[in-house]
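One protein chain omitted, others in place.
Right after this comes chain A.
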Amino acid sequence: MAAVTGVSLTTPKVLALESPKKVQSIKFSLLNNPWKRCTEFGRSGMYVRPVAAAPEGLSEKLAESVKSAEEACSENATSGECVAAWDEVEELSAEASHARDKKKESDPLETYCKENPETDECRTYDN
């Protein structure tokens, strides 16, 4: 009995050690060396807020358009195709950021009350 339980206890531990090793090492280095935060984890001193990426389809499109723009510009950096390709990247980035903003504000009660302000849950008493 003891041997069996011993085996079952050890195997999960071994598995658990393998996968999060990489993540843990990064996290620990940040905790152990807090003075390194700004230089290692921020690019050129800019404060970057971690925000979730835009919906899948749009992110894919954006990544593709960046690649095709880089290709188009590798041939000729001042051609119309190169410029138009980067303009498309810009347009998609703007759209991605709008999509991210829209996703952020989806509180189910708010969206329901926008459509149905007269229902009991949504009545407000301002005075």
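Simple rule for what comes next: a contact is a pair of C-beta atoms (placed from the backbone, for glycine too) under 8 Å apart; a residue touches a chain by one contact, two chains touch by 3 or more; residues count from 1.
Convention: contacts and distances are computed from a predicted model.
Engineer: Looking only at the UniProt record of the hidden chain, which name from "Electron transfer flavoprotein subunit beta", "Phosphoribulokinase", "Kynurenine--oxoglutarate transaminase 3" or "INO80 complex subunit C isoform X2" is the right one?
Structural biologist: When "Electron transfer flavoprotein subunit beta", "Phosphoribulokinase", "Kynurenine--oxoglutarate transaminase 3" or "INO80 complex subunit C isoform X2" are compared with UniProt, the left-out chain turns out to be "Phosphoribulokinase".
Engineer: Which chain A residues touch the hidden chain?
Structural biologist: These residues of chain A touch the chain that is not shown: 43-54, 58-59, 62-67, 69-70, 73, 79-91, 93-98, 100, 114.
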